[in-house]
Structures are given as C-alpha cells and as structure tokens.
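Sharing a structure below in structure tokens format, with a few things to ask.
A protein chain is absent from this complex, but the other protein chains hold their places.
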Amino acid sequence: MAPSHSEDPSAGEASDASAPEEDAPQEVVDVGFRVSLSNFDGPFDLLLNLISKHEMDITEVSLSKVTDEFIAYLRELGPDEDLDETSEFLVVAATLLDMKVAGLLPQGELVDAESVALLEARDLLFARLLQYRAFKEVSAWFSRSLQYEDRRHARAVRLDEKHRARTPELVWTLSASDFATLALMAFAPKEIPTVGLDHLHAPLVSIREQAAIVVTLLRSAESVTFREIVAGAAEPGIVVARFLSVLELYRHAALSFEQLEPLGELTLRWSAEHWTDEMLATLGADYDR
Amino acid sequence: MTDDTVTDADVTDAAGTGAAATAELPITEKLEAILLIIDEPHSLVSLAAAVGAPVPAVRQAIESLVDEYDGRGQGPRRGFELREVGGGWRLYVREDYDDLVAEFIGGQAPARLSQAALETLSVIAYKQPVTRSQVASIRAVNVDSVVRTLLGRGLITELFQDSETGAINYGTTDLLLQNLGINSLDELPPISPLLDDGADGFDERTAR
Partner (left out) sequence: MTDDTVTDADVTDAAGTGAAATAELPITEKLEAILLIIDEPHSLVSLAAAVGAPVPAVRQAIESLVDEYDGRGQGPRRGFELREVGGGWRLYVREDYDDLVAEFIGGQAPARLSQAALETLSVIAYKQPVTRSQVASIRAVNVDSVVRTLLGRGLITELFQDSETGAINYGTTDLLLQNLGINSLDELPPISPLLDDGADGFDERTAR
C-alpha cells in the first residue's frame, strides 16, 4: 500500500493539496509518495496528486513521467490489494493513456477529423479532472458548515402529554421483512467498500482456520481418518486447506499418520508434545502471499 | 433527568471550571439557553450547576425571567412562560395558547417516519434493551432527536435505567409489533450473521 519514493522529498506535500490541514497527523507520518486511506480516495485523487506533484500542465507531453510513476505505483500495490481497488486504478491508467496519445499529437495543425476527435477527448478528460477538483474543493465548505452547525442547539423538546394525543396517526407501510432489510442496512459497517466480488470467485479459505478444526478433531479422538476430517466439507477449497494443514501439522511433528496401501485410508493420530495456540497462529505462513 | 443530588460544593466547582468562559455573560441568558433545550423540569440546584452560579443568584434570575415572560418587565409578554412544576423549572406554552397548539398539532399532515427514524427503530428492535449512545455508535450519528420522535410516537419505550451508568435502556412496544403485523419479537425475521457472528466485536464497539 505504500510505495516509497524516498528519493523524492517533495512528494509528500502533494498528497492532499486541497485540504492539507485536515489530515495533518497522517501527513507527518507519511514520508515520500505514500497513499494512505485517510487522505486518498480514488483514481482521480491519485491522478491529481501525481499531476500536482510535478506541477505540470496535464496537456504537456511529460505525462509519460506520470504514467511511469503510476505504473510503478500499481506494481508496488502488489497482489494483496482488493480487486476492485486495482480495477479502479485501471480507470486512471486508461485516462493517462488517452491523455498521452492526445499529447503526442502534432500541435497546431488540425487537419484530419481523427486528430480533432483526439483533442476533444483530451479536453473532455481535462474537464472531468477540473470538475472533480471543483467538487473536492467545495467539499471543504460543506465540512466547515456542517461542523459549525453541529455545534448549534435548536429547540427540540418532546411534546407535552396533553398535546401528544392530538398527533396525527402514523403512516406505516413496512412489512416485517422490509423492517429486517432496514435493520441489515442499519447494522452494516459504515463506508466500507462494498463491491460484491463473491460472484466472481469463491471466498478464500484460511488454512489456519481449517487447521484449528483439524487440531480439534484430532485431539478429541485416539485416531481419525482423513475421510472423517473432510466429511461435511462443503467445497473443494476446504478439503485442500485441511489437507495442507495436515501436512503443516506433520512438519511440526504434531501428528503422525499411517497409510497401509497406496491410495488407501489415511489414519491420523495426534502426537504433539508441546502444542500451543501460538503455533497455530503461525501455521501455514508459507502459503501467505 | 433532574439531578437534585448536586451539592453546593459541586456547584462551586462547576462555577470555577467549565463555565468560566461565559462567566461574564448574564445568568439570565445562560439560564434561557439551558431552559430552551431541556425536556423535563430542572431544580434550582441543577440549573445552578449548569450555569455555574450560586443558587441564590439563580433563584433571583429565574424570578426575573418569570416576570419578564409574564410581561412585568420592560419588554412585552411572551407566548411561553416559566413555571415550577414538581420542584423543577421548565418552559411551557402559555395556557392561553393551548387550543392554538392543539389545533396546530392536529392539523399536521399524517406523519411518516424518516429513513433515519426507521433505521434507528430497527436497531432498537434487534438490539433491545439498548441505550441511546449504543444506538448512536451503531448508526454513527447522533440519534437524540430521532429517539425523541420514536418515543413520542409510542414505538419505543424506556425500559430501565442502568444502575451504574444511569443510561436509559430502550425497547420497542406492542404498537411496533402491531404495525409490523407480528405477535412477538421472536417473529422478527432473523438478520444473522451480522448480529450473531459479529456480536463480540460489535458489543465492544458499542459499549464505549
């Protein structure tokens, strides 16, 4: 998450040009071109940061430098980042490419329709960036006004008993299941990105979690077959994870196993002498990316 | 809500610290600021602690406000009055206008709960008994006025006061069940796993 360009000391100050006072504590900690969640919020932010960092006109050809830096940034992100976050950055990559193409056009000679179209595309991108920056700037006014008004106290007192009876009937349209849906919304954690990716790939299975199950099963009986260990596992990923955890536990000499014939029944026995839950916490670290 | 247990020592202390910034402003104005936002009558002692002034000065200020609101001061009479009820002081609509107020309330359009009120109600329904600050931390927003609305609508009720913190615990009423067309809270559709699985970390968050 933190590509460090420590050779460029000026980079940090560009990380939130419009509201530097807001995230002051983070800014002190951030050295170099660090994008932290507190002051970073999306591709246009990043694009603006990159551009303001080089104090460049985005219509100039030196965009290639920004593009290179962006690609380096993407590389630094590594595979651990959310797919949706990475894909959002692709928007920026495409934007930068468009701008680069437009920037490489010969200036001044607008002869063919194609180059006109490209220049228009560049203007449009420029307009979008300016628009984004305008909203970013005006959001500071929103923040100030909301904070000021937060401090004000308006008269808001419960009606006297004698008047309460006169209150008009409440209009109620929710069914019990509507109400439950509402509750789900209300309990949902606030402002956590919710691009649903579950339909794209199966949820990741934790080897450590599965190992915990395996350990519990092994310790609860004299011997257990692998068939029993994976009985009831709903998906292949869990079977794989339980098998890997058996191998890991074997490496720690926590279990012994015997198999009387090739492809035959695999019987496992718990044999650990010094087993602690801390060992479980580091189990399968090799499989962490 | 009226705290009658404040001693003179507390009052002196309050005067010496928090209220220092407004010390030079008139007691009457400070009292009016407090009186504007309180729901229930507050005793002289409690008001004295609030404005950081000695009880006798507060008594005198209250008396002059009563006079002013009743038109015995320099300005005109007000449409509200300051009355002592059950040992505490509070603003009331002047009785002359009770009919006007009743008519105004009766003439309001049929009420519909806002999205914010409905969400707050659902949180209370699933987490009861629950305090206002717990609800506020789940909703990540101040819920005071919404809770007041729901109380006024009879959809929630004050269940009991926490013996340690003094915080009031709220729960839903039969009226809510009727509106939802169910007979008991057990018939609320389950909304796990958010509630059950996450309960531990959740409670930690809300308990703060």
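For reference, chains read A and B in written order, and residue numbers begin at 1 within each chain.
Quick note on the criterion: a residue touches a chain if its C-beta (ideal position, glycine included) is under 8 Å from a C-beta of that chain, and two chains touch if they have at least 3 such contacts.
Being a predicted model, the structure only gives us computed values, none of them experimental.
Enquirer: Decide which residue listed in A:Ala72, A:Ala156, A:Val171 or A:Ala221 touches the omitted chain of the complex.
Expert: A:Ala156
Enquirer: What chain A residues would touch the chain not displayed?
Expert: 19, 22, 39, 41-44, 84, 88, 91-92, 124, 127-128, 130-132, 134-136, 138-143, 145-157, 159-160, 163, 185-186, 188, 190-195
Enquirer: List every residue of chain B that touches the chain not included in the displayed model.
Expert: Answer for chain B: residues 18-19, 21-22, 25-26, 28-37, 50-51, 68, 73-80, 91, 93-94, 96-97, 99-101, 103-105, 107-109, 111, 114-116, 119, 133, 136-137, 139-142, 144-145, 148-149 touch the chain left out.
Operating definition for what follows: only the chains that are shown with their structure count from here on.
Enquirer: State, to the nearest whole Å, the distance from the C-alpha centre of chain A to the C-alpha centre of chain B.
Expert: Each chain's C-alpha centroid was found; their separation is 40 Å.
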